[in-house]
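Removed: one protein chain of the complex. Kept in place: all other protein chains.
Naming follows writing order (A and B), and every chain is counted from residue 1.
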Amino acid sequence: MTVPLIQIIILAGIIFSLGLICTLVWRSNVIMLLVGIEIMLNGAMLVFVGGSYRWGAPDGQIFALMIIAMTSAEVSLALAMVVYLQRRHKTVNVDDFHELKDQ
Amino acid sequence: MTMNILFYILAAVMIVATLLAITEKHPVHAIVYLVTSFFAMAGIFYLLCAPLVAMFEVIIYAGAVMVLFMFVIMMLDLGHPEEAQRPAFITWLVPLILTSLVLSSVVSAAVFRTFPGGSNVEITARAFATVLFGRYGVAIEIISMQLLFAVVGALYLGRKGGGK
Partner (left out) sequence: MKLYLELIILLPLFGALINALCGRHLPRRLSEWLACAAIGGSFAAALAAFSSYSSPVRIEIASWLADFDFSAPLALYLDPLSLSLTLMITFVCGLIHLYSVAYMAEDPCYVRYFALLNLFVAAMLLLVLAENLPLLYMGWEGVGFCSYALIGFWYKEVKNADAGRKAFIVTRVGDVAFGIAIVWLFMLCSTESIVDLNSMGGSIPPWKLTAIGLLLLFGAAGKSAQAPLMVWLPDAMAGPTPVSAQIHAATMVTAGVYLLMRLFPLICLSPTVLAAIAITGTLTALYGASCALVQRDLKRVLAYSTISQIGFMMLGVGAGGITAATFHLLIHAFFKALLFLAAGCVITAMHHEQDIYRMGGLRKTAPLTFYGFLAGALCLAGFPLTGGFFSKDGILTAVWEQGGTLYSALYTIGLLTAYITALYTFRTLLLVFGGDCRSEHKTAPVPPLMNFILLPLALVALAGGLLNLPTVFGSGLLSGFLAPLIVGPVIDPSHSTELALLLASSAAAFTGIGLAWLRYGGGRRQLRLNEAEQPLGGLSAFLFHGWYLDDLYALLFIHPFIRLSQFFWKRVDEQVIDGSMDRFAGLLGRWGMLLGSLTCGRVSLYLLSFAAGAALLVGWLAWLMFSAGGG
């Protein structure tokens, strides 16, 4: 007895949606926003691994690995940026960062 | 059958942990819930015949990334629950609508889609490595470059008095 792909995809969809909600809601805290992104990426990974499981091909798992590598790079950079911004603005509220906008 | 039951249990744990994580106003607690969620995810990966990915999930995600988050929270001194506040209800409304839209679309698409058949073959670490370093050699190179850049960028941003 195996796990049907449909259930995996639905689970991944739920996880992804929770991540999306987290990203959209936590505008007052960049850390939580990044957490939301991590959750969404996890949802995506789950779909890849599920696909790999369903068809017995290693490609999906490789992509999951790639996502992990990319995420680690992204998180390290993003957190470095958060530290930097916190130093300059003394806040983690994303709406306070708008230097690039033409005033 | 055992496998299915395990899957449902892990899925339930994961959803609940994630829900708690995103609604928790204290960042440190949120991270801890998230780690729980990732452990459940690693279990699911193992169930889905991907022990390597499960291992990486535990080591990198639940381990390194979340510790990184922890460090940053401590560094920025955000760990004061009395200062943190949960977003107002009105800010939840629009994301909820949009997300339910996305979710219903994904679910309906998954339900109405019939998938072609295949075989559930366990993928050994050897087969995984052969494909990874054979067919996806260029991707490995690119990912390693990306990691290098990330290191350089993080060093630049994090140096003392950076950006001045």
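Some observations on this one:
By our rule, contacts are C-beta pairs under 8 Å (C-beta built on N, C-alpha and C of every residue); 3 or more make two chains touch, one makes a residue touch a chain.
The structure presented is a predicted model; accordingly, all values stated were derived computationally and were not measured.
Checked against the full complex, the candidates B:Ile59, B:Val94, B:Ala125 or B:Met145 give a single residue touching the omitted chain, namely B:Val94. Set against the missing chain, the residues B:Val106, B:Ile143 or B:Leu157 yield one that touches it, B:Val106. Looking at subunit A, the residues touching the absent chain are 20, 23-24, 27, 33, 94-95, 97-98, 100-101. Although one chain is not drawn, its touching partners on subunit B can still be listed: residues 94-95, 98-99, 101-102, 104-106, 108-109, 112-114.
Keep this in mind: only the chains that are shown with their structure count from here on.
Touching subunit B in their complex are the following residues of subunit A: 1-3, 5-11, 13-22, 24-29, 31-32, 34-36, 38-39, 42, 45-46, 49-50, 52-59, 61-62, 64-66, 68-77, 79-84, 86-88, 92. Across the interface of their complex, subunit A is touched by residues 1, 3-4, 7, 11, 14-15, 18-19, 21-22, 27, 30-31, 34, 37-38, 41, 44-45, 47-50, 52-53, 56-57, 60-61, 64-65, 68-69, 72-73, 75-76, 78, 84-85, 87, 91-92, 94-96, 98-100, 102-103, 106-107, 110-111, 115, 118-121, 123, 127-128, 131-132, 136, 139, 143, 146-147, 149-151, 153-154, 157-158, 162-163 of subunit B.
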